[in-house]
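One structure, pasted below without further comment.
Here is chain A:
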Amino acid sequence: MTTRPRLNLGSHLIPGLVALALFVVLALVFLTASFPAPQGFDGAPITPSIGYAMFDLAGGQIPSESFLIAFEIIDLVLIAALAAAVMLARREGDGKLVGIEEIRTDGGHSRDSTTDADADPDSGSDAEVTNDTDPNTATGSDTATPTGEEAN
Partner candidate 1 sequence: MIIELLIGLCLLGTVVVLVSPSRYAPRLAAGWSLLPLVVSLLMYAGFNGRGNALLGGQLAYETMVSWVSLGPYALNWHVGLDGISMPLIVLSTVLTTAAIVSAWTPIEERENQFYGLVLFLEASLVGVFAALDFFVWFVFWEAVLVPMYFLIAIWGGPRRKYAAIKFFVYTNVASLVMFIGFFALIFGLGNSIQSLDMPAIAQALRAGELGSTGAIAPSTLKTLAFVAMFAGFAVKVPVVPVHTWLPDAHVEAPTPVSVLLAGVLLKMGTYALLRFNFTMLADVAQQYAPIIALFAVVSVIYGALLALAQQDLKRIVAYSSVSSMGYVILGLVAYTVYGVGGATFQMLSHGLISGLLFACVGVMYNITHTRMVDDMSGMADRMPVTTSMFVAGAFAYMGLPLTSGFLGEYFVFLGTFGADFPGAAWFTAISMFGIVIVAGYLLYAMQRTLFGSFSLETDYGADGVRTDGGENADEHLESEADHDVHRAAAHDIVPLAILLALVIVLGVAPEIAFGMIRDAVSPMLAAGGAG
Partner candidate 2 sequence: MVAVQYYLLLSGAIFCIGLFGILTRRNALFFLMSVELMLNAANINLVAFSFQYGNLTGQVFSLFITALAAAEVAVGIGIILVLYRNFGDVDVTKATTLRW
């Protein structure tokens, strides 16, 4: 488990410097660049215009492209992300959620049968699978770098 974070200059110094360097470079670029005066929106209503632009309707006072298709795509992306999140959270293979042994998606049929027959091999194997740690864990910790230990 992760532990409480604390500033550790020893291992954070370099990343900090890297991030700082990026900032310095960015700042240099921004400050040396010259921009014309901003055009602004001259007080035109921004939020309604966004609404019109989003749904590809006439009436927006500020120029913009139409975003209906992008809107639809983002919709799909969100749904896909939702589905993906659910997929990732599910256990592969037997359709059980992680760490929640007893939640069933089959309306409790197999649970009934488990209670009916104690020696059901299914339940036995279920438990086994749940407690089973992925073999990757072993390799993962084997190959972890020393920095991994520091954080603990």
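The candidate set was assembled so that all candidates are chains of the complex that A comes from, given by their letters.
Quick note on the criterion: a contact is a pair of C-beta atoms (placed from the backbone, for glycine too) under 8 Å apart; a residue touches a chain by one contact, two chains touch by 3 or more; residues count from 1.
This structure is a prediction, so every number in the text was calculated from the model and none was measured.
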For chain A, as assembled in this complex, the candidate in touch from 1 or 2: 2
Of chain A, residues touching candidate 2 in the complex: 1-2, 5, 11-12, 15-16, 18-20, 22-23, 26-27, 30-31, 33, 35, 37-42, 46, 49-50, 53-54, 60, 62-65, 67, 70-71, 74, 77-78, 80-82, 84-89, 91, 98, 133-134, 136-137, 139-141, 143-145, 147-148, 151
